[in-house]
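Missing here is one protein chain; the remaining ones are kept as they sit in the complex.
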Amino acid sequence: MTTAAAGIETVAPRRRDRWPPLVPLAIVALLVLCGLFAPWLAPRSPVEGSLGERLVAPFWMDGAKPGHPLGTDRHGRDTLSRLIHGARISIAVSVVGITLTGAAGVFIGLLAGFFGGWVDTLLMRLVDISLSLPGILIAVLLSVVFEPSFTNVIVVVVFLLWPSYARLTRGETLGLKQQDFVALARVAGCGSLTIMFRHIVPNLAPSILVLATLHVGYVIVLEAALSFLGVGIPPPTPSWGVMVADGRGLIEQAWWVSILPGIAILVTVLSLNILGDWVRDRLDPKLRQV
Amino acid sequence: MQRYVVGRLVQSLVSMFVVSLVVFALVRLSGDPIQIMAPPEASQADIAMMRAYLGLDRPWAVQYWTFISHAVRGDFGTSVRFRRPAMELIAERYGATLELGGLAVFIVIAVALPVGVYAAVRRGSALDYTARTLAALGQAVPPFWLGLLLVLVFGVMLRLLPTSGRGTPLHVLLPGITLGWFAVAGLMRLTRSSMLDVLGSEYVKLARIKGLPERTVIWKHAFKNAALPVVTFAALLFVALLNGSIIVETVFGWPGLGLLVIEAVDSRDYPIVQAVVMCLSAMYIGVNLLVDVLYAYLNPKIRYAS
Partner (left out) sequence: MTTRSIERRTFLKRTATAAVAVLGAPLLSARAAAQGDRLVVAVGQWGTETPFAWRHVQAEKPLWDCVYDPLIMRDPKTFEYRPGLATEWKPSNEMRTWTFKLRSGVKFHEGFGELTAEDVKFTVEQSFKPDSLGGSAYFFRNHVDRIETPDKLTVVMHFKSRQWIVPSLFTQYVGYQNTISKKYFESVGEQKAAAHPIGTGPFRHVEGKQGDYHRFEAVPGHWRKTPAFKELVIRRIAEPATRLSGLRTGEIDIAQVFGDYLTQAQKAGLRIHETPNAAQYWVILTGQTTPDREDYCPACPWAGDPKDARSLDNARKVRLALNLAVNKKAIYSGLWKDRGGDTPYSYYYYPFHRGHSADWKVPPYDPERAKKLLAEAGHAGGFEVRVNPYVQLVAQDGPDVMEAVALDWEKLGIKVKRVPEATSSFGPKGRLRKTNKTFSVYGSPPFDEPVAGWERVIHSKGAFNLLLDGAYDEEIDATMREFDTERRAKLTQALGQKLYDGYHGVMLGMKSLTWALGKKVNTWSPLAYVPAETNYDSVS
């Protein structure tokens, strides 16, 4: 794949492009806020409910009840509170999952790209093997061997995503290690590890960051899929995925149970992707391939 | 080049071997099929007898050897649940999954490619923004949810399409769309960015200066160069869709491999799980191998590298 160095946009970024798109930024900020302050923000407990208040409608519909602005779910639990706490879980899963994935993937990609040779071959075949195993199936098998839990979900996320980071890092490293600053570092007497971590990694940061931002949305949707199959976060913890899966038989009767968290996922992922695009455009237009 | 190909081939075989070990171990760790199938009245002695009969009481190493020595001949054992050869069941079902995956790939390519190309060409236009928004939407909606929604709208409310099962061409439409939806976004973005890069290149500038019609510039010159990563993506996409079919088949009751294997996990039907995973992995590794060889052939740098 040729990279045309010249001829890409030479127009300087306009003034307002220096600022990230505001609406998506606000949404993500709201998300983070919910995640951090959920217990104080949520009007009620996300896990307590009573059958007498099942499937109460949101405030603008008939049958609404005070105290449940966005209605209740199958067990009478408050939707709004669950959405707020769900943000927390979704963030936790994405942040923890992607951090671990990034760490593992970058490390392996570094080794492969930097040392080359049989190390590279071995690690890339590892990537192949990992990619060839059907992820969802592994997730189900794992949840059978170990109980469904937050940890299980993280393991699945790492398993599914680390190859992208490994490949990207390897590709970039291959290019970077030819550059002058690496040669200089060697001449200066730096060991391989130092070169890798102090010199190469910082240069990788932009692309990794972009990839990570784009993956957050993917992880949230993945968690929803796992919950649908029954191998996600165990009840009664509310995650948006669990909420969508829970209400799936009720779309006509009580649409808010499933649709509201679905909208939450949609808006969040959209915002994250737009922000990710902006980050990428700002950092280096050449990275558009990522 | 020869050495490269042979080397890659050997690596692929080793990869398959590792895959077989992983799936064997995972499946055995997940539990005992006899315990699940045995009815209330079976005593522990009965269950032990049954296990011995099926060879499940032998040490793992022995079981693995049996498994792998038969697998290379295409014999994946007999399904514990259906009491028929696993390969036979797969042969019955894979057609349905191929049908589903095939339609999904067709939808993905038919929609994502042209939209991606034109979004790149008319960068910054309304089309571009719409396309990117739709792409983002596509990646933000959980597939199973979309599936149920589609069934509700097109099946129940509008009565246009059947709600489940397989039979007429109409039956495959909703599942196919659900399956392909997620990938459309990814391919669209990739196409768009590939095209953007190529469109800015000297090569394309030259073609324009030559006065070639825009259409030719876009498709004959720009796209062909942008196509390689896209083709790679599409090939791997097909295999990825096979994985995604697990969820879609569950929602729609589509009698394909995905449904078969999920239920095999549930009933600890080792032979089927092993067979399906091995087949899917083989396909993926095989496609990868082909793509790598193709790349090597096209790229002189690799062709002559050690």
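We just call them A and B in the order they show up, numbering each chain from 1.
The rule is short, and it goes like this: a residue touches a chain if its C-beta (ideal position, glycine included) is under 8 Å from a C-beta of that chain, and two chains touch if they have at least 3 such contacts.
Quick caveat: nothing in here was measured; it's all calculated off a predicted structure.
In the complete complex, the residue from B:Leu148, B:Leu242 or B:Ala296 that touches the missing chain is B:Leu148. If you put the missing chain back, the residues of subunit B touching it would be 30-32, 34-43, 46-47, 49-50, 53-54, 81-84, 89, 92, 148, 151-152, 155-156, 159, 162-168, 250-253, 255, 259-260, 263, 266-268. Considering the complete assembly, subunit A touches the hidden chain via residues 48-52, 54-55, 74-75, 144, 147-148, 230, 234-236, 248-254.
Definition applied: only the chains that are shown with their structure count from here on.
Averaged Cα coordinates give subunit A a centre that lies 22 Å from the centre of subunit B.
By the touch criterion stated above, subunit A contacts subunit B in their complex at residues 1-4, 6-9, 121, 125, 128-129, 131-138, 140-142, 144-145, 217-218, 221, 224-225, 228-229, 241, 244-245, 248, 251-252, 258, 262, 265-270, 273-274, 277, 288-289. Listed in rising order, the residues of subunit B touching subunit A in the complex are 11-12, 14-15, 18-19, 22-23, 26-27, 29-31, 132-133, 136-137, 139-145, 148-149, 152, 193-194, 196-198, 200-203, 205, 225, 228-229, 239, 242-244, 246-247, 250, 261-262, 265, 273, 276-277, 280-281, 284-285, 288.
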